[in-house]
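The other protein chains are all here in position, but one chain of the complex has been omitted.
Moving on, here comes chain A:
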Amino acid sequence: MKLQLKLALYNTLTKIAIILFTGLFTLLAVEKVSVNHIEARLEKSKNRIINNLSSNEVNNLLTDQKPDYNILNQEYVLIKPIAKGQNDIVIKYRTQQTMVDGSPETYRILNTNFSFNGHDYRLEIGESIESIEDLKSIIKQFTLVVLLITLALTLASDLIFTRYLLRPFYKIIDRKLIKVNDPLNFDYEKVQTTTQDFTLLDDSISTLMKKISDLFILEKQFIANVSHELLTPISIISTRLENLMLQENLSEEAENKLFASLKTLNRLKSIINSLLLISKVENNQFNKSDTVRIADVVAEITEELEDRLEDKRIVFYNRIAYQYTMTANRPLIHTLLFNIINNAIKYNEPKGHIVISDDVSNNIYTLQIADTGIGMEPGQIENAFNRFEKLGSDEMESFGLGLAIVKSIATFHNISIGIQSQKGKGTTFSLTFNNRG
């Protein structure tokens, strides 16, 4: 759940609780106060009646045997004779609903016994509390209405306010984290906010990015320097070995060893060149200004690799149907596809298949390269793009840099790569060209 929504919900719930509590409290207080008030009045009436009683009145009341209501049925008085010494009144006050003139009325009733002229009577005085009930229902309604209005207002205002409040936060996340592909292109400009916490967040991210990009630059410089400085000595050794090879009195064993050394040097050279390439790609040292037609590049590569296909008797299906062109670095795209197709040959079974197909959906071009090779385990797929990760561990000729190069070139061109593979069945590379062509 979003923070914005959570805050709004929390505010709403606390406000509901406060309003409900206030409403309930008011309700109880009103009831208590009114009832006390009425009871006091009833007590007063009782005293007045008892003190002012005359035989006449008692007789009048007794002969009626009916409650004596006042004009508005607000009050009534009832006197009943009771047996001498009888005292069964437990509850002094009670509330009771009675039908009066066909409509229900709620009364607060006082019961008391008294003696008059040597007789015992029971006096019952009732007073209508209908008005209190009315008041209570009004309070209830009012509380409900206030509750609803507050609810709506709170929700709306909280949502709007928190959105305003959190805007810098989302701006920071979007600009400083999501949109950053490369720490070197990090935007250090501060996001405008008056909230200190966000300023802290912003500053922390910037500091972190600064550290990361410093390390990044350092690593790239290191790779570039090391690679460059290594190539010259390799050059010297390799030319020296070649010159040695030309000595005429060389034994066959010496010759073999010299060649083996040259081969090893060549391997070293390939590794350094691969690392250098990756470092340069990641360092954005290549232009992306060529117009590249993928179908042409694939055709070029298949021509170059024809002999390998033939050697392994691999059937190659080129099912490219779209003439997709992109602005890119042509040699790099060539290397990218070359490495993938070369892998598809290298790890294929003899007489296997390679299918290259493409598709366009939502204006996004995708290219699939599927082989019927040895396939990969899920764990291998995960590590496939890591440097020096050799897919076939017994593959002596692999340096484990081919797919690392593929990855860096793809990232450089905003191409995402997916691998689907099944051990023993084959591997499919999917390239998604995210730049709309």
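Following the convention adopted for this analysis, contacts are C-beta pairs under 8 Å (C-beta built on N, C-alpha and C of every residue); 3 or more make two chains touch, one makes a residue touch a chain; residues count from 1.
In this section, contacts and distances are computed from a predicted model.
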Chain left out of the displayed complex - its UniProt protein name, from "Polysulfide reductase NrfD", "Response regulator transcription factor", "Sugar ABC transporter permease" or "NADH-quinone oxidoreductase subunit NuoE": "Response regulator transcription factor"
Sole residue of A:K44, A:H228 or A:K351 that reaches the chain not shown, by the stated touch rule: A:H228
Sole contact to the chain not displayed, among A:K211, A:K263 or A:R313: A:K263
Touching the absent chain when the full complex is considered, from A:T12, A:S274, A:N348 or A:Q380: A:S274
Touch criterion as defined above, residue of A:T12, A:T162, A:T193 or A:T335 at the omitted chain: A:T335
Chain not shown: contacting residue from A:T239, A:N284 or A:N386: A:T239
Hidden partner interface residues of chain A, rising order: 228, 231-232, 234-236, 238-240, 242-243, 245-246, 255-256, 259, 262-263, 265-267, 269-270, 273-274, 276-277, 280, 285-287, 304, 307-308, 311, 331, 335, 338-339, 342, 346, 397-399, 401-402, 405
